[in-house]
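Note that one protein chain is taken out, while the other chains of the complex remain in position.
Each chain gets a letter, A, B and C, in the order it is written, and its residues are counted from 1.
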Amino acid sequence: MPGEVKISGKEVAKHNSRESCWIIVHDKVYDVTDFLDEHPGGSKIILKYAGKDATQEYDPIHPPDAITTHLPREKHLGKVEPDTAEKIEVKITDLEKLRLERVSRRPPLSEVLNLHDFEAIAKLVMPEKAWAYYSSAADDEITNRENHAAYHRVWFRPRILVDVTKTATALGKLGHPDGELNLTRAAAKHGVIQMIPTLASCSFDELVDAAQPNQVQFLQLYVNKDREVTKRIVQHAEKRGIKGLFITVDAPQLGRREKDMRMKFEAEDPSEVKKTGSDNVDRSQGAARAISSFIDPGLNWNDMDWFKSITNMPLILKGVQRWEDALKAYDLGLAGVVLSNHGGRQLDFARSGLEVLVEVVRELGKRRGLKFPNEKFQLFVDGGVRRATDVIKAVALGATAVGIGRPFLYAFSSYGQEGVEHALQILKDEFEMNLRLVGATSIKGITRDVVDCSNLSSHVVAVPGDRLYDTNYESMQTATLKEIKAKL
Amino acid sequence: MPGEVKISGKEVAKHNSRESCWIIVHDKVYDVTDFLDEHPGGSKIILKYAGKDATQEYDPIHPPDAITTHLPREKHLGKVEPDTAEKIEVKITDLEKLRLERVSRRPPLSEVLNLHDFEAIAKLVMPEKAWAYYSSAADDEITNRENHAAYHRVWFRPRILVDVTKTATALGKLGHPDGELNLTRAAAKHGVIQMIPTLASCSFDELVDAAQPNQVQFLQLYVNKDREVTKRIVQHAEKRGIKGLFITVDAPQLGRREKDMRMKFEAEDPSEVKKTGSDNVDRSQGAARAISSFIDPGLNWNDMDWFKSITNMPLILKGVQRWEDALKAYDLGLAGVVLSNHGGRQLDFARSGLEVLVEVVRELGKRRGLKFPNEKFQLFVDGGVRRATDVIKAVALGATAVGIGRPFLYAFSSYGQEGVEHALQILKDEFEMNLRLVGATSIKGITRDVVDCSNLSSHVVAVPGDRLYDTNYESMQTATLKEIKAKL
Amino acid sequence: MPGEVKISGKEVAKHNSRESCWIIVHDKVYDVTDFLDEHPGGSKIILKYAGKDATQEYDPIHPPDAITTHLPREKHLGKVEPDTAEKIEVKITDLEKLRLERVSRRPPLSEVLNLHDFEAIAKLVMPEKAWAYYSSAADDEITNRENHAAYHRVWFRPRILVDVTKTATALGKLGHPDGELNLTRAAAKHGVIQMIPTLASCSFDELVDAAQPNQVQFLQLYVNKDREVTKRIVQHAEKRGIKGLFITVDAPQLGRREKDMRMKFEAEDPSEVKKTGSDNVDRSQGAARAISSFIDPGLNWNDMDWFKSITNMPLILKGVQRWEDALKAYDLGLAGVVLSNHGGRQLDFARSGLEVLVEVVRELGKRRGLKFPNEKFQLFVDGGVRRATDVIKAVALGATAVGIGRPFLYAFSSYGQEGVEHALQILKDEFEMNLRLVGATSIKGITRDVVDCSNLSSHVVAVPGDRLYDTNYESMQTATLKEIKAKL
Partner (left out) sequence: MPGEVKISGKEVAKHNSRESCWIIVHDKVYDVTDFLDEHPGGSKIILKYAGKDATQEYDPIHPPDAITTHLPREKHLGKVEPDTAEKIEVKITDLEKLRLERVSRRPPLSEVLNLHDFEAIAKLVMPEKAWAYYSSAADDEITNRENHAAYHRVWFRPRILVDVTKTATALGKLGHPDGELNLTRAAAKHGVIQMIPTLASCSFDELVDAAQPNQVQFLQLYVNKDREVTKRIVQHAEKRGIKGLFITVDAPQLGRREKDMRMKFEAEDPSEVKKTGSDNVDRSQGAARAISSFIDPGLNWNDMDWFKSITNMPLILKGVQRWEDALKAYDLGLAGVVLSNHGGRQLDFARSGLEVLVEVVRELGKRRGLKFPNEKFQLFVDGGVRRATDVIKAVALGATAVGIGRPFLYAFSSYGQEGVEHALQILKDEFEMNLRLVGATSIKGITRDVVDCSNLSSHVVAVPGDRLYDTNYESMQTATLKEIKAKL
């Protein structure tokens, strides 16, 4: 502003009291004496800068035009003469030094995998005052957290067949040098059906060669973009005696698995880790996504006829997550479906196969008069099975069988083939005993009325805890052995 | 009582046995021999003071007239001669000394922010016996805690438009010197709409100047008590190309945010902290309340016409929390509402925007035949969004879009503009993948049937834990590596 | 058995192998060679005692007649000659020594307050093998814990008026030398109604004297077995200007409060603590029970007429816990009820006053056409209130007012009168702000539609946790600052 008055810092410094209070903001001088009691932040903080330059304190919490907007024009006194105002020495406190040291240790952006990460880092590197302002909420902050929790009570019903399940657990050699061969051999011994994965670390023929005569094996198929490749695989499998073809109607992308991605970073040479601002997020996404790029994203219902034309094996769709799609599969004459969300590795908040099972049994019963288990249209379930009681529950609700993946991987990763056999033995022991305990003498006896699943669809998320109340509540204590006690 | 008998302490001291037991209370002598076995607290405690002055023990747990009321008049023997009774030496135990030391360290009252605080302090400074008496409850203290938990199962449906949301996150510079400019620049790069807050730490024009040509920006408006100021802001915004006006029909007060308030105390010079008994609670309430005093508490439905008269921008109400008000907004011809509880920063136990969304879609469907998402009347939701799956859920339930605030603040506080871009890239990656995983090829495919929200309105608070039972229950253990174990 | 064969220990000792295995139990010799493979516990444990005396090992896990019942008569070889059999030296292991030391430190029985206590002690003093046998259950022990949890989902609806609430908090001096006077003075300053307790540590007149002119005070009455005493109290109160009489229709016993009881033990001289087997449980039950013995257990509905005959004060029943009794009170012409479970200090698994409130409002609306809040028949609620939002919830659901007890006790125990005033100021601040945030300009505006209490009656107890699964699940982690990490 031309012709603006120049004021010396010395002059400003005289007005350093409640009676006459001038401050400098962005090199301009303001008389805020009358404003002291109106200041929303209180007069005390202004008085601290009375007669001095307050810019540094002012900037982070006011819009630049706040003071010009709120202070009458006649209180805008003019410009301060350069380098004459008292500089308030910037004290870097010890806490601030620690904070700056933390800022220097921020991980590179490429290692920030989700929005939670930003919050975790911000909590460490933001000035405390700023963190307190941003992160605080009303009262006990119940609603603040409820906002997030509410999303957890909504679950998905994914529309099409989009699966990469781990029942046929890929990449077995990561854990044990003999890889999936352990499963083949142990399955033979215990009369369990093995599903051979497309993504096995042993080749298909190795696994079929390892099978005993009459050992039943299924093939889990990931459909290749090049249909000729797929055709060759399917017909080869049929020739080798595979008894069922599980078509994994996979989505074009595998899920992001952040533990896997994070591991990648740790394994890498830290000196080569990308710095902030990289645009190539995709290269750092772990083993799972690396191996899936040849899977066909264009697969759809129309392809089912083609499959029927190239093979006589029973066709089962793997990855169904809602009754509408199970019905469609039935109407197309397929042999069954696997209700699966891929071990939770794809879409978070997909429902469990078990919950979908109840929905499918109910709707296909109502609309097509089917009863389950049903030999003409079989329902398989996988995910989360750890106990024989889990198996019994699934069967009681209508499943033909369940798929179990990770537990066997863990067994052979730790103990090889013997581990898998022991795992199968445990399940068998548990199964026989629990079969009797529910009052059945064979699998036929596991009928719908032996289970109560009235709460199966309850996706309960507790109201966020009242931390203050809980902290104050002094837990009751049991009697203890005699000893000297002191309250600190 | 005139003519009352005087008894020497020496005489009293003779009656110090179960056979003849006198005690002194408030300088009066009582014969409690016959009362010993009736004393609710047992005879032992009385016998400890037989022949002596029991006042100090008596006072804290009896009403002054308890002994006169319960003891027959003839057992009131008279007054003790001054300074003749045996004084029981008051032993201050080590525990008591520690307690008194704790009393001396009580924080000033001004730092006590809520009733929980009193309890936390009382637990530390009360005599143990008193604390045990006050805080104890029946059996496992389930009902005691249920009393509080019951309140957590009641949630609010605030009636009018009372919002200061943080979607347009104010005070950005607290975290990063470039403040909201980071958001503007990153939003441009990723084609995301930015809502400019009234309370930004950068000025409105700075943020508009930073925008790219064709970059869409909205304005979040806090209505000033001085309507001319508001008019100027609105019309300036329209001129500068702002595409939507979000009227934050704010309540006269922002919520109390205790973390923020507590931070304030810590930052202050401890020698200046107010002592107990201050009456000026309001001055110590942190940044959030400080900046909001110019917001108009008188704003109401009638002002909507005035807004329509001063601008042609679409008008959206920000802070709606129940269907009744969404309906009113629709009937008044507004362009939409933001279902928001301000990031939980105002009214605790407000419901999440997501839950309100379902209620609004249902009621406006029923009463006005509307389907959502709806271009004529748009529903926005904010609060708690952290994942692209959250966005997909909101859209499936009828939202046009969601607002995200804090996560971006954390991103630019930690990494500046690059951080915001990375955050947007993460959301985009997640969104694209999850879009396909629910079986949709575009946002249009995110229909109501891909979500199951049957539990969304469940505000579950668990019955208080049975601490004794839980303590006793010995957790099962997994197999572990071989090592020498010893039970202590 | 007369004529029984005697066998020397030396002879027995020869049969110490799988080929010929004799053992001695209770001085008798058995040939268990053929039984080795049938033994449910395996042959190994028997072979350990082959040729020796197995009594010590046998006794704790077999009924005395197990061996005679299971072993054919011809294998009962006869009696061992006294002192000839090899004694297996009893090795007391270090673990066993530690256990015996723990046994010696068992607390006296009088300090064992509940069945949980026995379990806690047993876990420490039982041999590990025995503890494992008793405490173990099937699989993940879900059902084992569910058995207990199921009880937590059943709540009481106590039939009559049986209350000793702490809203009028008794024994105030335990915490502060001025006791309830603090409450009187602070209540005066803030225009809050004080309810004077019968069990105050200050006398009634002291508290009335401390009141300001026009300060409203209520009297909480515990009805004495001697009705003349009660009459005198009531009429004195009316004369002194008390505005409402809250009749605590108390049960004959106060609840057991174990924290309080346990504190008692710690305070006592350990050398005088009663040893095991005492029959006088009652003497050690803390302050709460001590002061309540003069309360009349015979009080019943018929006494209401008598009360009406002795006073014109409005009569309110304190401690109602179900609609049936609220209805009865209304039909008897009383002025209201306090829905209260005495701060959870009496009957555990009583429901909260808030939950009962909804039931009472619904039923009295249906049966008598009443609307609440209602001046003719007022509903009060107490228990668990910590925030002004709690008050607003109660009022919205039909309460005239809420009672608050413990928080004020904690306030004056920590800070005296100033503390109480600060507590009241906090509540007032919170109340005013939240009143506006729910969209009300006065208490009249807090209507039923501002709350959603659809989950209020949900008494949810989570299914016991799957500890093995949870232990194995590796928690996800946020990004962290860069540092050298090592996996141990």
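Quick note on the criterion: a contact is a pair of C-beta atoms (placed from the backbone, for glycine too) under 8 Å apart; a residue touches a chain by one contact, two chains touch by 3 or more.
All figures in this text were calculated on a predicted structure; none of them were measured in a lab.
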{"item": "Chain not shown, its touching partners among those shown", "value": "A, B, C"}
{"item": "Absent-chain contact - pick from A:13, A:45, A:310 or A:438", "value": "A:438"}
{"item": "Among C:114, C:374 or C:400, residue touching the chain not depicted", "value": "C:114"}
{"item": "Residue ranges of subunit B at the interface with the undisplayed chain", "value": "102, 105-107, 111-113, 116-117, 119-121, 124, 139-140, 258-259, 262, 266, 270, 386-387, 389, 430, 460, 462, 469, 474, 476-483, 485"}
{"item": "In subunit A, positions touching the absent partner", "value": "95, 98, 114, 116-117, 119-120, 123, 128, 135, 140-141, 145, 148, 152-153, 169, 171, 173-175, 199-204, 206, 229, 255-260, 262-263, 266-267, 283, 286-294, 341, 343-355, 383-387, 389-390, 392-393, 397, 406-407, 409-411, 413-415, 418-419, 421-423, 425-427, 429-430, 432-434, 436-440, 445, 449-456, 458-462, 467-468, 471-472"}
{"item": "Interface with the undisplayed chain - residues on subunit C", "value": "39-42, 44, 59-65, 70, 106, 109, 112-116, 118-119, 121-122, 125-130, 132-151, 153-160, 162, 251-253, 255-256, 276-277, 281, 297, 324, 346-351, 457-463, 466, 468-469, 471-478, 486-488"}
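Assume only the chains that are shown with their structure count from here on.
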{"item": "Interface numbering overlap (same over half, different under half) for subunit B and subunit C", "value": "different"}
{"item": "Intercentroid distance (Cα basis), subunit C paired with subunit B, Å", "value": "28"}
{"item": "Mean-CA-position distance for subunit C and subunit A (Å)", "value": "39"}
{"item": "Subunit C residues counted as touching two or more neighbouring chains", "value": "116-117, 119-120, 140, 258-259, 262, 266, 386-387, 389, 430, 460, 462"}
